[in-house]
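Shown here: the complex without one of its protein chains, the others still in place.
Now for chain A:
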Amino acid sequence: MGNKQTIFTDEQLDAYQDCTFFTRKEILRLHGRYHELAPHLVPMDYTNEPDCKVPLALIVNMPELKENPFRNRIVESFSEDGMGNLSFNEFVDMFSVLSEMAPRELKAIYAFKIYDFNVDNYLCKEDLEKTLNRLTKEELTPEEVQLVCEKAIEEADLDGDSKLSFADFENMITRAPDFLR
């Protein structure tokens, strides 16, 4: 479109536009942010698809994520190795899902992954306890934590195995009025 950028080939940009919810300008801006995180690690020229990953510690310091109690889990869910090191593809993917243009169903899937601390595809009681403690910065007493987790499982668990599978989670979250934020 007249921009003389040399970071990506036009085909790459078109492919990104098809695979995410972002426009061309936004993808370029994302690359800028990605580069800022680790200028020595991230090359400016992505035309030959270099394979570099930015470590977790640098990503969770982004201002958008810094205050989020689940920042580590968010980054881990989008990383291929599960340790939180994101390549640019995964970085873009993460922000695409978190953006406001992503549909509810997609966000529900990733939300489930984020809250699943022990990565077993179920939200068991320990996962809920960890979630709650992160949310309240451990201000609740252990009895209160137990009570809340039990109530939450009781409310959402449909098949009665005292942990939340994805179907339970999805059923509960799609009705929530506050979910999209």
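Everything below uses one rule, namely that a residue touches a chain if its C-beta (ideal position, glycine included) is under 8 Å from a C-beta of that chain, and two chains touch if they have at least 3 such contacts; residues count from 1.
Just so we're on the same page, contacts and distances are computed from a predicted model.
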Chain left out of the displayed complex - its UniProt protein name, from "Eukaryotic translation initiation factor 3 subunit H", "Transmembrane channel-like protein", "AP complex subunit sigma" or "Phospholipid-transporting ATPase": "Transmembrane channel-like protein"
Which of A:Cys52, A:Met83, A:Val119 or A:Leu147 contacts the chain that the document leaves out: A:Leu147
In chain A, positions touching the absent partner: 1, 15, 17-21, 23-26, 63-64, 66-70, 80, 89-90, 92-93, 96, 98, 102-103, 105-106, 109-111, 115, 128, 131-132, 135-137, 139-140, 144, 147-148, 151-152, 155-160, 169, 172-181
